[in-house]
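With one protein chain withheld, the remaining protein chains of the complex are depicted in position.
Presenting subunit A:
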């Protein structure tokens, strides 16, 4: 039974991150996601210091605020003359460091150690359950389901606005679309997704689950819908494959999930139809043979 919960949790991480990751990639914000995955730590610790509980709802709120703060500060530095990558670097390391300091100062004895935040521990997920409307499930599964639902809702309601503001923001602005709202709403969702995936895979590997499946989908797709589906599929495959590989080699589940995602990406990169490296190479060899003959 526990094994099933670990697989369910992993798959939910794959689906949720895969969904969010698609627009992160298309909006060229992969590095912002990296930043947010770290700065939510600051938000979580602040939530703990203020409420003195490790309640999931407060953690979400804290993380959401931290995510928006990160996106906002990066924007401020950038529009005042600093390059985007440097802005991200400054904001994310500073807030993350503040989070680490706050943990050691104020939250030393609680279950909120840095290693856990960075690496997560999906194997412990089944023991931390929560009962709601008579259903008892691991807390991580509840959180992931909630965030997945939010993500789907946001996507369904704002799909066309999200698409146009991603493809052509200048044109979207001329239509009077609420670009600023969309940006920060999306950043909030990225923060929520990060927190929900935290417990299982940790801050570092959640980035892998956000970026790698979506990038794989990008290589395979000619439309956003196909990209969404393939990204989620790669996410699930990475989670399930990662679990069994980890069992086989007796090693970190989260680490193996990210590694599996990386392997799938590599395979697709090399062997994808039409544009894969190997296909190109074979074509080149053929041309070479023709020329030599």
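As a working rule, a contact is a pair of C-beta atoms (placed from the backbone, for glycine too) under 8 Å apart; a residue touches a chain by one contact, two chains touch by 3 or more; residues count from 1.
Heads up, the rule we're going with is that contacts and distances are computed from a predicted model.
Trainee: The chain dropped from view, which UniProt name applies: "Metal ABC transporter ATP-binding protein", "AtpZ/AtpI family protein", "Ion-translocating oxidoreductase complex subunit G" or "Carbon-monoxide dehydrogenase medium subunit"?
Mentor: "Metal ABC transporter ATP-binding protein"
Trainee: Give the residue, chosen from A:69, A:189, A:227 or A:258, that touches the chain omitted from the document.
Mentor: Going through A:69, A:189, A:227 or A:258 one by one, A:227 is the residue touching the chain not shown.
Trainee: List the subunit A residues touching the unshown chain?
Mentor: Answer for subunit A: residues 26, 28, 157, 160-161, 163-164, 166-168, 170-171, 173-177, 218, 221-224, 226-227 touch the chain left out.
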